[in-house]
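Right after this comes chain A.
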Amino acid sequence: MSALLSVENLSVDFGSSPAVSEVSFSLAAGEVLAVVGESGSGKTVTAMSLLGLLPPTASVSGRAVLNGRELYSLSPSELREVRGNEAGMVFQEPMSALNPVFTIGSQIVEAVRVHRAVSRAEARSRALELLKLVGLPPERFKAYPHEMSGGQLQRVVIAMAVANEPSLLIADEPTTALDVTVQAEVLGLLRDLRDRLGVAILLITHDMGVVADLADRVVVMNAGRVVETGPVRQVFGQPAQEYTRTLLDSVLRLDSRELAARTAEEPVLELSDVSVTYGKFRAVSSVSLEIGRGETLGLVGESGSGKSSLAGAITGLTRYTGRLVVAGKEVSQLRKADRGRIGLVFQDPLSSLNPRATIARSIAQPLVLHTSLRGRELAAKVDSLLDAVQLSPALRDRYPHELSGGQRQRVGIARVIALDPDLLIADEPTSALDVTVQARVLDLFRSLQRELRFACLFISHDLAVVQHLADRVAVLHRGVVVEEGTSVFAAPRDPYTQRLLASALTVSV
Partner candidate 1 sequence: MTKHVAARLGGMVLVLLIVAFCTYVVFYLVPSDPALLACGKPCTPENLALAREFMGFDEPWWQQFFTFLGGIFTGRTFGTGATAIHCSAPCFGYSFRQNTDVLELIAGRLPVTFSLAIGAAVLWVGVGVAVGVYAALRKDSWFDRAALAGSVIGVSAPVYLVGLLGILVLGFQLNVVPVGNYTPFAEDPVRWAWGLVLPWCVLAFAHGAHYVKLTRSQMLETMSEDFIRTARAKGVPERTVVGKHALRNVLLPVVTLTGIEFGSLLGGAVITERVFSLPGLGGLLIEAVHSRDLPTLLGCTLFAGFLVVVANAVVDLSYGLLDPRARLT
Partner candidate 2 sequence: MPGKKLLAVVLIGALGVSACGANDQKPSDAAAAKPDKGGTLRILSESRTINFDPAKSQSLAITTLGLVHRRLTGWQNAVGQPAKVVPDLGDTGKTTDGGKTWTFVLQEGLKFSDGTPITSADVKWGVERSFAPAFGGGLGYHKDLLGGADYKGPFEGKELDSIETPDAKTITFKLTRPYGDWPWIASTPAFAPVPKGKGAEADYQEHAIASGPYQIATYSKGVEVKLSRNPNWDGSKDQVRAGLPDDVVIQLGQDASVVSQRLAADSGDDQSAFGASFTSPAQLAQLQANASAKSRVVTSKSGAIAYLALNTQKAPLNNPKVRQAFQYAVNKSAYQIASAGTAALAGDAATTLITQGIEGREQFDLYPSKPEGDPEKAKALLAEAGFANGLDGLSLVLNKSNNQTEKAEAIQAALARANIKVNIRSLEADAFETETNLSDNPTYDLTLSSWQPDFPSANANIQPLFATSEIGKGGYNISRYSNPEVDRLIEEAQSTVDATEAGKKWAAIDKRILEDSPVVPLIYTRNSFIHGSKVGNFFIADFPAYPNYLQVGITK
């Protein structure tokens, strides 16, 4: 089988350091090739280079041949012919990938008419056809992007990408921004399109689960270079390279084991009949939960399930009704002095640190607000906290942007444990991190909890992470806890939980 696309010795650099060095791979018609790697591995740059979508500062060398055409030496008009016609592209962020001021229908029509001399009416009927193909009702033709969900938008982007029946579809992290169940649907759509249209897919992703689910072959990249190439089964089953192995080992696996039951201790957090409403919209309705000292409750839910509202209520940022007690005190009655009893770790570590404050100041902030520690004593305490989260005290005078993602999240944790809280709420604390980093942060988390014995509400959409860390699991769906206990993974009772588990991708080969 001759290669549909072959890339040879591709190198890209942006002035200073090379982003991609000597990358070669090939893709046959109808095949799905996944390029995986962590952030900064050069996988996206590689994909973008193919359709000439890199910024003008990039210099590209090497060859990429698609259907016998040398892509890197095309004139602008020839390149336009390839784009959207021979090769379609799907992007990571469907929310921003569509022009907000035009209807999705007109954007699909445009994709058709750019390459085909058809009348407006013909283009329109083709667009409706495409909507049907990607599983969207025709009424959506007149919808604007802001009126649609992420999953629907990604379907629209895919519809545009396949509008002219390209032989190649480049999908750059097509499901990263989507919920688990939606991700499964989109992957299903891609698989379906491959089967029905015979389109080859170049899949760029960091998610081993996605690779395992969809790809035939995989290219593993690290630091701009190809580490290993081969069929998915082979690479995942017997990784030849050390890096591949580490990468795969860091991936948390989801299985159907029962969580080890713990003996109940005095509850630190008690919720009974807690509801949160915004106007007429009920984000959380009648939730009752409790978490004991030293216990971790994993709260699983997709976007819009109400988990952030619940976290907001517990931290006192959101109004609620019902009873919500932390360490024996109603949250709405908490005074400033009691605020230190609750700690909050955020999803995006960079945004949770004041960019204009040094690391030391960020960590010291709770101490300054709630204790009388000052000067030398304060500095010593900050150093000991840095030590506790395994960071060098040398970082104390740095600013957040000078740190890596993992380091920042450690700083976030250090700040939270400074006051030795009774309750710690972790809102997707690792979802922005690469898998290898995530594994280490989770380890730190566990050891800290063992030591400090705080109760923890661990919120995540990632079932594997929850299973890895939690003592008990609660599943939140449309503001309601549909299932709770230690046997959620082993024997899901609620249909939603079942669907959730079914959608979860595993790397198990």
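In this section, contacts are C-beta pairs under 8 Å (C-beta built on N, C-alpha and C of every residue); 3 or more make two chains touch, one makes a residue touch a chain; residues count from 1.
Regarding selection, all candidates are chains of the complex that A comes from, given by their letters.
Keep in mind it's a predicted model, so treat the numbers as computed, not measured.
Here chain A is displayed by itself, and among the listed chains 1 or 2 from the same complex, it touches 1.
Taken in their complex, chain A has these residues touching candidate 1: 51, 53, 76, 80-85, 88-89, 91, 93, 96-103, 110-111, 114-115, 144, 146, 157, 160-161, 163.
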